[in-house]
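Only one protein chain is missing from this complex, and each of the others stays in its spot.
Right after this comes subunit A.
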Amino acid sequence: MKLDPKRSSYLPTPATLKRKEKLSEHVSLFVFEPDNGTLLGHKPGQFIMVSVYGVGEAPFSVSSAPVPDSKQFELAIRRTGTVTNAIHELEPGDRIGIRGPYGTFFPVQEFMGKDTLFIAGGLGYIPLRSLLHYQLRHRDEFGRIIVLVGTRNPRERIFTDQIMELGKRPDVEILETVDQPDQCWEGHCGVITTLLPKVDINPENTYVAMVGPPVMYRFVLSGCEDKCIPQDRIYVSLERRMKCGVGKCGHCQINGLNSCIEGPVFRYDRIAPLKEAL
């Protein structure tokens, strides 16, 4: 094999921050554009590795839908440590390094003509938003769009304006809940599983796309089972620690799978037998 060091898988390419917007106390939206003028070329559910030189590198889901005529892409990032803090410090015009897109994605072709039930727990809305916006751009090609959103408390809700807009659309059914309400919250209370009985779905014709914190999956999956949704129509995205993004460093293993290349999006029946998946 001929080696070209310039083509190192570990070399990021530059991208520039165009805009940022606060979504909640700890989460902000970042709009980037690759400096080389090319399209990121991601599919809904994929992630990229973001470098802030001098600080480090971390994986983030692309939250925007792939749009052929826009080179910009969006990340929504929660402040939690060194790299995420450094990204929050960036100002428009500042540069980062990106690698990817990496990993598996939601099979949008397969979802066409079918209903989709989105189940978003907390930051899980970030990757699902890419699929949701894709479907909304090609609204005619998909059946019902049902979105369940659960957040720990009203202060941590993200994309609130967009979710409110969605609520007004006749062709989107959206239900939201918070685990712990405050005085101002007038909506539904309770964990996300409590929303499931409220939606009436056709299990024969529905695909599920689900992303949330590790604790969420088991409960929601058993809720899906109650609704008779077959395992091979449920897609989940699983986050693990990731250092390389290309199947080498070992950090992201789920039993024998490397979730950076064989995931993060998995069809549920394929990982159901794995002990470390859920």
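By definition in this document, a contact is a pair of C-beta atoms (placed from the backbone, for glycine too) under 8 Å apart; a residue touches a chain by one contact, two chains touch by 3 or more; residues count from 1.
The criterion applied here is as follows: contacts and distances are computed from a predicted model.
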Practice problem: Would you mind picking the UniProt name of the chain not drawn here, from "4Fe-4S ferredoxin-type domain-containing protein", "Acetoacetyl-CoA reductase", "ABC transporter permease" or "Polyphosphate/ATP-dependent NAD kinase"? | Solution: "4Fe-4S ferredoxin-type domain-containing protein"
Quiz item: Which one touches the absent chain: A:Ile48, A:Ile96 or A:Ile158?
Solution: A:Ile96
Quiz prompt | Selected from A:Ser8, A:Thr38, A:Asn205 or A:Ser222 as touching the chain missing from the view | solution = A:Ser8
Quiz item: Per the definition of touch given earlier, which of A:Thr38, A:Thr80, A:Gln180 or A:Ser222 contacts the omitted chain?
Solution: A:Thr80
Exercise. Kindly state which of the options A:Gly56, A:Gly143, A:Pro203 or A:Pro230 is in contact with the chain not pictured.
Key: A:Gly56
Quiz prompt | Those residues of subunit A which, in the complete complex, touch the missing chain | solution = 1, 3-12, 14, 51, 53-57, 78, 80-81, 94-97, 213-214, 239-241, 243-244, 246-251, 253-256, 261, 275-276
